[in-house]
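A single protein chain has been omitted; all remaining protein chains appear in their positions.
The block that comes next holds subunit A.
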Amino acid sequence: MKRLLPFLLGAALGLSAATSALAIERGGSMSFARYDDSSIIDPVWADRNPDLWMITSLYETLLRNGADGVIEPGLAESYEVSADGKSIALKLRDGLKFSDGSPITGDDVVFSLDRARNPDGPWAGLLGSVEKVTAEGGKLTLSLKQPDPTIPSILATFNTGIISKAAFEKAAGANDQEKAKAYFDNNPVTSGPFTMKSRVAGSSMSFARNPNYWRAGEDGKPLPYLDEVDFVVIPDDATRILKLQAGEVDVAEFIPFARVGELRGDANLKMELFPSTRIIYAPINTRDTRKDGSKNPLADIKVRQALNYATDKTMLIKLVTFDTGKPMTSLMSAATQLHYGPEPLYPYNPEKAKQLLAEAGIDGGLDITFTTLAGSADDATLFTALQQMWAPLGVNLKVEQVDNPTRGAKNRSGEFDIHTYGWANDVNDPAQVTGWLGYYKQRQAVGTGWNNDEFNTLFEASNSEVDPAKRKDEYKRMQEIYAENAPLLFLYETPFAVAVSKSIEDYVQTPLGANDFSAAWRAK
(Lines give C-alpha, C1' and ligand atoms only; values in the text may rest on other atoms or scores of the structure.)
Protein backbone atom coordinates (compact mmCIF):
# COMPACT_ATOMS: atom_id res chain seq x y z
CA MET A 1 0.00 0.00 0.00
CA LYS A 2 2.67 2.40 1.06
CA ARG A 3 4.61 1.69 -2.10
CA LEU A 4 1.64 2.49 -4.28
CA LEU A 5 1.15 5.86 -2.73
CA PRO A 6 3.94 7.88 -4.38
CA PHE A 7 2.76 6.48 -7.67
CA LEU A 8 -0.85 7.43 -7.00
CA LEU A 9 0.12 10.90 -5.89
CA GLY A 10 2.39 11.31 -8.88
CA ALA A 11 -0.40 10.31 -11.20
CA ALA A 12 -2.80 12.61 -9.46
CA LEU A 13 -0.44 15.53 -9.81
CA GLY A 14 -0.17 14.89 -13.50
CA LEU A 15 3.52 14.13 -13.29
CA SER A 16 3.18 10.63 -14.63
CA ALA A 17 4.61 9.78 -18.01
CA ALA A 18 1.13 9.62 -19.51
CA THR A 19 0.93 13.41 -19.70
CA SER A 20 3.37 14.55 -22.32
CA ALA A 21 4.62 18.12 -22.38
CA LEU A 22 3.60 18.50 -26.00
CA ALA A 23 -0.06 18.04 -25.24
CA ILE A 24 -0.35 21.00 -22.92
CA GLU A 25 -2.35 23.94 -24.21
CA ARG A 26 -2.43 27.41 -22.70
CA GLY A 27 -5.29 29.81 -22.22
CA GLY A 28 -8.99 29.51 -21.68
CA SER A 29 -10.94 29.25 -18.50
CA MET A 30 -12.32 26.52 -16.34
CA SER A 31 -15.53 26.64 -14.32
CA PHE A 32 -15.77 24.91 -10.98
CA ALA A 33 -18.90 24.12 -8.96
CA ARG A 34 -18.24 24.32 -5.21
CA TYR A 35 -20.31 23.13 -2.27
CA ASP A 36 -19.76 26.32 -0.28
CA ASP A 37 -18.49 29.86 -0.74
CA SER A 38 -15.24 31.37 0.49
CA SER A 39 -15.73 34.16 2.99
CA ILE A 40 -12.14 35.15 3.66
CA ILE A 41 -9.19 33.65 1.80
CA ASP A 42 -6.54 34.89 4.19
CA PRO A 43 -3.61 32.80 5.43
CA VAL A 44 -4.04 33.93 9.04
CA TRP A 45 -7.79 34.24 9.66
CA ALA A 46 -9.32 31.59 7.41
CA ASP A 47 -10.71 28.71 9.44
CA ARG A 48 -13.23 26.94 7.17
CA ASN A 49 -12.28 24.47 4.46
CA PRO A 50 -13.81 26.52 1.59
CA ASP A 51 -11.34 29.24 2.56
CA LEU A 52 -8.35 27.14 3.62
CA TRP A 53 -8.35 25.03 0.47
CA MET A 54 -8.08 28.11 -1.77
CA ILE A 55 -5.30 29.98 0.04
CA THR A 56 -2.32 28.49 -1.79
CA SER A 57 -3.92 29.40 -5.12
CA LEU A 58 -3.54 33.04 -4.10
CA TYR A 59 -0.62 33.07 -1.68
CA GLU A 60 2.60 31.21 -2.31
CA THR A 61 4.54 29.72 0.59
CA LEU A 62 8.32 29.71 1.11
CA LEU A 63 8.39 25.93 0.70
CA ARG A 64 5.99 23.63 -1.10
CA ASN A 65 4.60 20.13 -0.67
CA GLY A 66 6.01 18.08 -3.53
CA ALA A 67 4.33 15.27 -5.40
CA ASP A 68 5.26 12.52 -2.95
CA GLY A 69 4.79 14.67 0.11
CA VAL A 70 8.46 15.71 0.21
CA ILE A 71 9.13 19.35 1.05
CA GLU A 72 10.36 21.25 -2.00
CA PRO A 73 11.61 24.79 -2.50
CA GLY A 74 8.95 27.45 -3.08
CA LEU A 75 9.54 31.20 -2.94
CA ALA A 76 12.67 30.21 -1.02
CA GLU A 77 15.13 28.44 -3.31
CA SER A 78 16.78 26.66 -0.39
CA TYR A 79 16.50 26.10 3.34
CA GLU A 80 18.90 24.80 5.94
CA VAL A 81 18.29 23.73 9.52
CA SER A 82 21.20 24.47 11.88
CA ALA A 83 22.97 21.60 13.66
CA ASP A 84 21.29 22.33 17.00
CA GLY A 85 17.93 22.57 15.24
CA LYS A 86 17.23 25.99 16.72
CA SER A 87 17.56 28.10 13.63
CA ILE A 88 16.43 27.78 10.03
CA ALA A 89 18.03 29.78 7.21
CA LEU A 90 16.22 30.35 3.94
CA LYS A 91 17.16 32.18 0.77
CA LEU A 92 14.50 33.92 -1.34
CA ARG A 93 14.69 33.49 -5.12
CA ASP A 94 15.83 36.47 -7.16
CA GLY A 95 13.37 38.53 -9.15
CA LEU A 96 10.17 37.39 -7.39
CA LYS A 97 7.20 39.69 -7.88
CA PHE A 98 3.69 40.09 -6.49
CA SER A 99 0.74 40.22 -8.87
CA ASP A 100 0.95 44.04 -8.97
CA GLY A 101 4.56 43.90 -10.17
CA SER A 102 6.17 45.00 -6.89
CA PRO A 103 9.09 42.86 -5.69
CA ILE A 104 8.61 40.16 -3.01
CA THR A 105 11.19 41.05 -0.37
CA GLY A 106 12.45 39.72 2.95
CA ASP A 107 10.34 42.39 4.65
CA ASP A 108 7.18 40.91 3.15
CA VAL A 109 8.18 37.51 4.48
CA VAL A 110 8.87 38.81 7.99
CA PHE A 111 5.55 40.69 7.89
CA SER A 112 3.64 37.60 6.72
CA LEU A 113 5.21 35.26 9.27
CA ASP A 114 4.73 37.74 12.11
CA ARG A 115 1.06 38.03 11.17
CA ALA A 116 0.83 34.23 11.12
CA ARG A 117 2.16 34.19 14.69
CA ASN A 118 -0.57 36.56 15.96
CA PRO A 119 -1.78 34.56 18.97
CA ASP A 120 -5.44 35.47 18.23
CA GLY A 121 -5.33 33.68 14.87
CA PRO A 122 -6.58 30.10 14.75
CA TRP A 123 -3.33 28.70 13.35
CA ALA A 124 -0.79 30.58 15.47
CA GLY A 125 0.02 27.41 17.41
CA LEU A 126 1.63 25.88 14.33
CA LEU A 127 4.41 28.46 14.65
CA GLY A 128 4.52 28.28 18.45
CA SER A 129 8.21 27.34 18.51
CA VAL A 130 9.28 30.39 16.49
CA GLU A 131 10.87 33.12 18.55
CA LYS A 132 11.84 35.59 15.86
CA VAL A 133 11.92 36.02 12.10
CA THR A 134 14.54 38.29 10.58
CA ALA A 135 15.57 39.25 7.05
CA GLU A 136 18.68 40.68 5.49
CA GLY A 137 17.84 41.27 1.87
CA GLY A 138 16.74 37.88 0.60
CA LYS A 139 18.38 35.99 3.47
CA LEU A 140 15.85 34.89 6.06
CA THR A 141 16.40 33.45 9.51
CA LEU A 142 13.84 31.80 11.77
CA SER A 143 15.11 31.57 15.35
CA LEU A 144 13.36 28.88 17.37
CA LYS A 145 12.79 28.56 21.13
CA GLN A 146 13.41 24.83 20.84
CA PRO A 147 14.13 22.52 17.90
CA ASP A 148 10.96 21.86 15.89
CA PRO A 149 11.07 19.32 13.04
CA THR A 150 7.63 20.42 11.79
CA ILE A 151 8.70 23.94 10.77
CA PRO A 152 9.63 23.09 7.14
CA SER A 153 6.14 21.56 6.72
CA ILE A 154 4.56 24.61 8.30
CA LEU A 155 6.46 26.85 5.87
CA ALA A 156 4.68 24.87 3.14
CA THR A 157 1.27 25.28 4.84
CA PHE A 158 -1.39 27.86 3.90
CA ASN A 159 -1.00 29.87 7.11
CA THR A 160 2.49 31.00 6.07
CA GLY A 161 1.46 32.22 2.60
CA ILE A 162 3.30 35.41 1.68
CA ILE A 163 1.34 38.66 1.56
CA SER A 164 2.45 42.10 0.32
CA LYS A 165 3.21 44.23 3.35
CA ALA A 166 2.73 47.54 1.53
CA ALA A 167 -0.62 46.53 0.02
CA PHE A 168 -1.99 44.91 3.18
CA GLU A 169 -1.16 47.88 5.38
CA LYS A 170 -3.23 50.13 3.11
CA ALA A 171 -6.37 48.07 3.77
CA ALA A 172 -8.99 49.70 6.00
CA GLY A 173 -9.76 48.28 9.41
CA ALA A 174 -9.17 48.77 13.12
CA ASN A 175 -7.26 45.51 13.64
CA ASP A 176 -5.55 42.79 11.64
CA GLN A 177 -8.71 40.73 11.25
CA GLU A 178 -10.75 43.64 9.85
CA LYS A 179 -7.87 44.62 7.58
CA ALA A 180 -7.68 41.04 6.32
CA LYS A 181 -11.37 41.10 5.45
CA ALA A 182 -11.08 44.46 3.66
CA TYR A 183 -7.96 43.26 1.84
CA PHE A 184 -9.71 40.11 0.66
CA ASP A 185 -12.83 42.00 -0.43
CA ASN A 186 -10.91 44.42 -2.64
CA ASN A 187 -9.08 42.23 -5.17
CA PRO A 188 -5.94 41.67 -3.12
CA VAL A 189 -2.35 41.71 -4.37
CA THR A 190 -1.21 38.08 -4.42
CA SER A 191 1.94 35.96 -4.65
CA GLY A 192 0.39 32.65 -5.77
CA PRO A 193 -0.54 31.41 -9.23
CA PHE A 194 -3.80 33.39 -9.33
CA THR A 195 -5.31 36.74 -8.39
CA MET A 196 -8.87 37.52 -7.32
CA LYS A 197 -10.67 38.96 -10.31
CA SER A 198 -14.18 39.31 -9.00
CA ARG A 199 -16.52 37.94 -6.40
CA VAL A 200 -20.23 37.95 -5.63
CA ALA A 201 -20.61 36.82 -2.02
CA GLY A 202 -22.49 33.55 -1.72
CA SER A 203 -22.71 33.05 -5.44
CA SER A 204 -19.57 33.22 -7.53
CA MET A 205 -15.88 34.08 -7.63
CA SER A 206 -13.25 34.38 -10.37
CA PHE A 207 -9.50 33.85 -10.24
CA ALA A 208 -7.35 35.34 -13.01
CA ARG A 209 -3.86 34.23 -13.97
CA ASN A 210 -1.10 35.98 -12.03
CA PRO A 211 1.31 37.05 -14.79
CA ASN A 212 4.17 37.38 -12.28
CA TYR A 213 3.97 33.89 -10.82
CA TRP A 214 7.42 32.34 -10.51
CA ARG A 215 7.03 28.65 -11.35
CA ALA A 216 7.53 27.53 -14.97
CA GLY A 217 5.28 25.09 -16.77
CA GLU A 218 6.34 22.16 -18.89
CA ASP A 219 6.70 24.46 -21.90
CA GLY A 220 9.25 26.60 -20.04
CA LYS A 221 6.90 29.60 -19.72
CA PRO A 222 5.44 30.66 -16.37
CA LEU A 223 2.47 28.86 -14.86
CA PRO A 224 -0.48 28.77 -14.65
CA TYR A 225 -1.74 27.58 -18.03
CA LEU A 226 -5.32 28.72 -17.53
CA ASP A 227 -6.25 32.40 -17.89
CA GLU A 228 -9.14 32.12 -15.47
CA VAL A 229 -10.88 29.84 -13.00
CA ASP A 230 -14.55 30.68 -12.40
CA PHE A 231 -16.32 29.34 -9.34
CA VAL A 232 -20.04 28.94 -8.75
CA VAL A 233 -21.43 28.02 -5.36
CA ILE A 234 -23.96 25.16 -5.49
CA PRO A 235 -24.58 23.73 -2.01
CA ASP A 236 -27.03 21.04 -3.12
CA ASP A 237 -25.26 17.85 -4.26
CA ALA A 238 -27.87 16.88 -6.84
CA THR A 239 -27.94 20.36 -8.39
CA ARG A 240 -24.15 20.51 -8.54
CA ILE A 241 -24.03 17.25 -10.47
CA LEU A 242 -26.86 18.36 -12.79
CA LYS A 243 -24.90 21.53 -13.53
CA LEU A 244 -21.90 19.42 -14.55
CA GLN A 245 -23.98 17.03 -16.62
CA ALA A 246 -25.63 19.96 -18.40
CA GLY A 247 -22.15 21.11 -19.42
CA GLU A 248 -22.48 24.42 -17.55
CA VAL A 249 -19.40 23.73 -15.41
CA ASP A 250 -16.22 21.70 -15.96
CA VAL A 251 -15.73 20.42 -12.42
CA ALA A 252 -18.03 19.50 -9.53
CA GLU A 253 -16.47 18.78 -6.14
CA PHE A 254 -17.73 16.68 -3.22
CA ILE A 255 -19.61 14.10 -5.25
CA PRO A 256 -21.60 11.93 -2.81
CA PHE A 257 -20.09 8.43 -2.83
CA ALA A 258 -23.49 7.01 -3.76
CA ARG A 259 -23.23 8.78 -7.12
CA VAL A 260 -19.64 7.84 -7.95
CA GLY A 261 -20.55 4.63 -9.80
CA GLU A 262 -23.12 6.40 -11.96
CA LEU A 263 -20.74 9.25 -12.90
CA ARG A 264 -17.99 6.76 -13.77
CA GLY A 265 -20.28 5.60 -16.54
CA ASP A 266 -20.67 9.09 -18.00
CA ALA A 267 -18.63 9.28 -21.22
CA ASN A 268 -18.07 13.04 -20.88
CA LEU A 269 -16.60 12.90 -17.40
CA LYS A 270 -13.65 11.62 -15.42
CA MET A 271 -14.63 10.52 -11.92
CA GLU A 272 -11.56 11.37 -9.83
CA LEU A 273 -10.98 9.86 -6.38
CA PHE A 274 -8.04 11.88 -5.06
CA PRO A 275 -6.11 10.24 -2.22
CA SER A 276 -6.80 12.19 0.95
CA THR A 277 -5.81 12.40 4.59
CA ARG A 278 -9.46 12.18 5.57
CA ILE A 279 -10.29 9.51 8.13
CA ILE A 280 -13.64 8.49 9.59
CA TYR A 281 -13.40 7.07 13.10
CA ALA A 282 -15.30 6.88 16.36
CA PRO A 283 -13.68 8.02 19.62
CA ILE A 284 -14.36 5.65 22.53
CA ASN A 285 -14.69 7.00 26.05
CA THR A 286 -11.86 5.25 27.94
CA ARG A 287 -12.42 6.87 31.36
CA ASP A 288 -13.01 4.52 34.33
CA THR A 289 -16.43 5.98 35.02
CA ARG A 290 -19.07 7.49 32.80
CA LYS A 291 -20.22 11.05 33.29
CA ASP A 292 -23.22 9.76 35.29
CA GLY A 293 -20.86 8.03 37.73
CA SER A 294 -21.50 4.46 36.58
CA LYS A 295 -18.67 2.05 35.79
CA ASN A 296 -17.49 2.36 32.18
CA PRO A 297 -16.90 -1.06 30.55
CA LEU A 298 -15.08 0.65 27.69
CA ALA A 299 -12.24 1.55 30.04
CA ASP A 300 -11.10 -2.06 29.56
CA ILE A 301 -8.70 -2.32 26.61
CA LYS A 302 -10.04 -5.81 25.82
CA VAL A 303 -13.58 -4.52 25.37
CA ARG A 304 -12.36 -1.83 22.99
CA GLN A 305 -10.35 -4.38 21.03
CA ALA A 306 -13.33 -6.72 20.95
CA LEU A 307 -15.59 -4.03 19.49
CA ASN A 308 -12.95 -3.28 16.85
CA TYR A 309 -12.71 -6.97 15.91
CA ALA A 310 -16.49 -7.25 15.82
CA THR A 311 -16.71 -4.43 13.27
CA ASP A 312 -16.73 -5.58 9.65
CA LYS A 313 -14.88 -2.66 8.06
CA THR A 314 -15.14 -4.08 4.55
CA MET A 315 -18.91 -4.15 4.88
CA LEU A 316 -19.04 -0.59 6.25
CA ILE A 317 -16.83 0.63 3.40
CA LYS A 318 -19.24 -0.97 0.96
CA LEU A 319 -22.36 0.37 2.68
CA VAL A 320 -21.27 3.92 3.39
CA THR A 321 -18.56 4.76 0.86
CA PHE A 322 -19.78 2.51 -1.97
CA ASP A 323 -16.37 0.87 -2.06
CA THR A 324 -14.45 4.11 -2.50
CA GLY A 325 -12.93 3.97 1.01
CA LYS A 326 -10.06 1.96 2.48
CA PRO A 327 -9.72 0.43 5.95
CA MET A 328 -7.51 2.33 8.41
CA THR A 329 -4.06 0.87 8.95
CA SER A 330 -2.94 3.31 11.64
CA LEU A 331 -4.31 6.25 13.59
CA MET A 332 -3.37 8.38 10.56
CA SER A 333 -4.25 7.99 6.89
CA ALA A 334 -1.80 6.17 4.63
CA ALA A 335 -1.27 9.49 2.78
CA THR A 336 0.28 11.07 5.90
CA GLN A 337 4.06 11.39 6.30
CA LEU A 338 5.67 8.81 8.63
CA HIS A 339 2.57 6.64 8.43
CA TYR A 340 3.23 3.12 9.71
CA GLY A 341 0.64 0.43 9.23
CA PRO A 342 1.55 -2.77 7.38
CA GLU A 343 -2.02 -4.06 7.34
CA PRO A 344 -5.61 -3.02 8.10
CA LEU A 345 -6.26 -2.69 11.84
CA TYR A 346 -8.49 -5.26 13.53
CA PRO A 347 -9.67 -7.37 10.58
CA TYR A 348 -13.21 -8.67 11.12
CA ASN A 349 -13.06 -11.59 13.55
CA PRO A 350 -16.24 -12.17 15.61
CA GLU A 351 -14.74 -15.24 17.32
CA LYS A 352 -11.80 -13.29 18.65
CA ALA A 353 -14.16 -10.52 19.72
CA LYS A 354 -16.23 -12.99 21.72
CA GLN A 355 -13.12 -14.42 23.34
CA LEU A 356 -11.80 -10.96 24.31
CA LEU A 357 -15.13 -10.02 25.87
CA ALA A 358 -15.09 -13.26 27.88
CA GLU A 359 -11.57 -12.47 29.07
CA ALA A 360 -12.77 -9.05 30.12
CA GLY A 361 -15.39 -10.77 32.27
CA ILE A 362 -18.36 -9.45 30.31
CA ASP A 363 -21.04 -12.09 30.16
CA GLY A 364 -24.27 -10.43 31.10
CA GLY A 365 -24.46 -8.23 27.99
CA LEU A 366 -23.30 -4.71 27.44
CA ASP A 367 -25.28 -1.49 27.03
CA ILE A 368 -23.49 1.05 24.83
CA THR A 369 -24.74 4.35 23.43
CA PHE A 370 -23.61 5.37 19.96
CA THR A 371 -23.88 9.14 19.40
CA THR A 372 -24.50 10.13 15.80
CA LEU A 373 -25.20 13.30 13.82
CA ALA A 374 -28.92 13.84 13.33
CA GLY A 375 -29.77 13.93 9.65
CA SER A 376 -26.57 12.22 8.52
CA ALA A 377 -27.41 9.28 6.29
CA ASP A 378 -23.87 7.90 6.70
CA ASP A 379 -24.16 7.91 10.48
CA ALA A 380 -27.55 6.23 10.34
CA THR A 381 -26.13 3.46 8.15
CA LEU A 382 -23.13 3.08 10.46
CA PHE A 383 -25.33 2.75 13.50
CA THR A 384 -27.66 0.17 11.96
CA ALA A 385 -24.76 -1.92 10.68
CA LEU A 386 -22.86 -1.80 13.99
CA GLN A 387 -25.98 -2.66 15.95
CA GLN A 388 -26.38 -5.83 13.91
CA MET A 389 -22.68 -6.72 13.90
CA TRP A 390 -22.38 -6.36 17.66
CA ALA A 391 -25.69 -7.92 18.71
CA PRO A 392 -24.35 -11.54 18.61
CA LEU A 393 -21.77 -10.46 21.23
CA GLY A 394 -24.54 -9.44 23.57
CA VAL A 395 -23.95 -5.74 22.92
CA ASN A 396 -27.13 -3.70 23.11
CA LEU A 397 -26.25 -0.64 21.00
CA LYS A 398 -28.51 2.35 21.47
CA VAL A 399 -28.47 5.45 19.29
CA GLU A 400 -28.43 9.05 20.43
CA GLN A 401 -28.82 11.58 17.62
CA VAL A 402 -27.47 15.09 18.17
CA ASP A 403 -26.41 18.06 16.04
CA ASN A 404 -22.81 18.95 15.36
CA PRO A 405 -22.27 21.54 18.14
CA THR A 406 -23.82 19.18 20.69
CA ARG A 407 -21.57 16.37 19.55
CA GLY A 408 -18.59 18.70 19.94
CA ALA A 409 -19.71 19.67 23.43
CA LYS A 410 -20.13 16.01 24.42
CA ASN A 411 -16.68 15.22 23.09
CA ARG A 412 -15.24 17.97 25.26
CA SER A 413 -17.15 17.03 28.40
CA GLY A 414 -16.68 13.26 28.04
CA GLU A 415 -20.45 12.66 28.08
CA PHE A 416 -20.52 9.83 25.55
CA ASP A 417 -19.66 6.16 25.03
CA ILE A 418 -18.77 6.15 21.36
CA HIS A 419 -19.51 8.83 18.77
CA THR A 420 -18.84 9.40 15.08
CA TYR A 421 -16.13 11.82 13.99
CA GLY A 422 -13.96 12.75 11.03
CA TRP A 423 -10.65 14.42 10.41
CA ALA A 424 -8.44 15.67 7.58
CA ASN A 425 -4.89 16.95 8.03
CA ASP A 426 -4.18 20.63 7.42
CA VAL A 427 -0.42 20.19 7.60
CA ASN A 428 1.85 17.86 5.67
CA ASP A 429 3.29 16.41 8.89
CA PRO A 430 2.02 13.68 11.23
CA ALA A 431 2.30 15.80 14.40
CA GLN A 432 -1.07 17.51 13.89
CA VAL A 433 -3.18 14.37 13.58
CA THR A 434 -1.14 12.47 16.19
CA GLY A 435 -1.44 15.26 18.74
CA TRP A 436 -5.17 15.49 18.03
CA LEU A 437 -5.96 11.80 18.32
CA GLY A 438 -3.48 10.63 20.93
CA TYR A 439 -1.83 13.32 23.03
CA TYR A 440 -3.68 13.67 26.34
CA LYS A 441 -2.55 17.18 27.17
CA GLN A 442 -3.88 18.64 23.91
CA ARG A 443 -7.55 17.63 23.97
CA GLN A 444 -7.55 14.51 26.13
CA ALA A 445 -6.74 12.40 23.07
CA VAL A 446 -9.72 13.47 20.94
CA GLY A 447 -11.92 13.54 24.01
CA THR A 448 -11.44 9.83 24.79
CA GLY A 449 -9.62 10.52 28.05
CA TRP A 450 -6.93 8.03 26.93
CA ASN A 451 -3.77 8.93 28.82
CA ASN A 452 -0.83 6.72 27.93
CA ASP A 453 2.49 7.76 29.46
CA GLU A 454 4.70 6.07 26.90
CA PHE A 455 2.75 7.59 24.02
CA ASN A 456 2.73 11.06 25.58
CA THR A 457 6.47 10.96 26.24
CA LEU A 458 7.20 9.79 22.70
CA PHE A 459 5.01 12.53 21.27
CA GLU A 460 6.75 15.22 23.28
CA ALA A 461 10.17 13.88 22.29
CA SER A 462 9.23 13.65 18.61
CA ASN A 463 8.17 17.28 18.57
CA SER A 464 11.75 18.43 19.11
CA GLU A 465 13.54 15.49 17.50
CA VAL A 466 15.95 16.81 14.87
CA ASP A 467 17.15 13.41 13.64
CA PRO A 468 14.64 12.28 10.95
CA ALA A 469 15.45 8.59 11.47
CA LYS A 470 14.81 8.79 15.22
CA ARG A 471 11.62 10.73 14.66
CA LYS A 472 10.46 8.07 12.25
CA ASP A 473 11.07 5.38 14.88
CA GLU A 474 9.17 7.36 17.48
CA TYR A 475 6.24 7.63 15.12
CA LYS A 476 6.32 3.93 14.35
CA ARG A 477 6.17 3.13 18.06
CA MET A 478 3.39 5.64 18.74
CA GLN A 479 1.26 4.14 15.96
CA GLU A 480 1.81 0.64 17.35
CA ILE A 481 0.83 1.69 20.88
CA TYR A 482 -2.21 3.53 19.62
CA ALA A 483 -3.41 0.64 17.46
CA GLU A 484 -3.07 -1.82 20.35
CA ASN A 485 -4.84 0.40 22.88
CA ALA A 486 -7.72 1.17 20.52
CA PRO A 487 -9.07 4.39 22.00
CA LEU A 488 -10.99 4.57 18.72
CA LEU A 489 -13.23 2.43 16.68
CA PHE A 490 -11.03 2.42 13.56
CA LEU A 491 -13.33 2.80 10.56
CA TYR A 492 -12.02 3.91 7.17
CA GLU A 493 -10.25 6.47 5.00
CA THR A 494 -12.19 8.23 2.25
CA PRO A 495 -10.92 9.93 -0.92
CA PHE A 496 -11.95 13.34 -2.28
CA ALA A 497 -14.47 12.58 -5.00
CA VAL A 498 -14.42 15.16 -7.78
CA ALA A 499 -16.06 14.82 -11.20
CA VAL A 500 -14.14 16.55 -13.99
CA SER A 501 -15.05 17.16 -17.63
CA LYS A 502 -12.87 15.25 -20.10
CA SER A 503 -11.68 18.55 -21.59
CA ILE A 504 -9.88 19.54 -18.36
CA GLU A 505 -6.53 17.99 -17.49
CA ASP A 506 -4.37 17.97 -14.38
CA TYR A 507 -6.64 19.62 -11.86
CA VAL A 508 -5.66 18.20 -8.47
CA GLN A 509 -7.11 18.16 -4.99
CA THR A 510 -4.17 17.44 -2.70
CA PRO A 511 -4.30 14.92 0.17
CA LEU A 512 -4.72 17.93 2.49
CA GLY A 513 -7.78 19.05 0.51
CA ALA A 514 -6.24 22.08 -1.20
CA ASN A 515 -7.41 22.87 -4.72
CA ASP A 516 -4.46 23.08 -7.10
CA PHE A 517 -5.30 24.74 -10.41
CA SER A 518 -1.73 25.84 -11.11
CA ALA A 519 -0.98 23.14 -13.67
CA ALA A 520 -4.53 22.53 -14.90
CA TRP A 521 -5.22 23.13 -18.57
CA ARG A 522 -8.03 22.90 -21.08
CA ALA A 523 -7.82 20.79 -24.20
CA LYS A 524 -9.30 22.67 -27.14
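Convention: a contact is a pair of C-beta atoms (placed from the backbone, for glycine too) under 8 Å apart; a residue touches a chain by one contact, two chains touch by 3 or more; residues count from 1.
Just so it is clear, contacts and distances are computed from a predicted model.
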item: Chain left out of the displayed complex - its UniProt protein name, from "ABC transporter permease", "Thiazole synthase", "FtsW/RodA/SpoVE family cell cycle protein" or "4-phytase"; value: "ABC transporter permease"
item: Hidden-chain contact residue, picked from the options A:Ala23, A:Ala216 or A:Ala238; value: A:Ala238
item: Candidates A:Lys170, A:Arg412 or A:Lys502 - the one touching the absent chain; value: A:Arg412
item: Subunit A, residues in touch with the chain not shown (by the definition above); value: 36-37, 39-40, 45, 47-48, 120, 122, 177, 181, 200-204, 232-236, 238-240, 242-243, 245-248, 402-406, 408-409, 411-412, 421, 436, 442-443
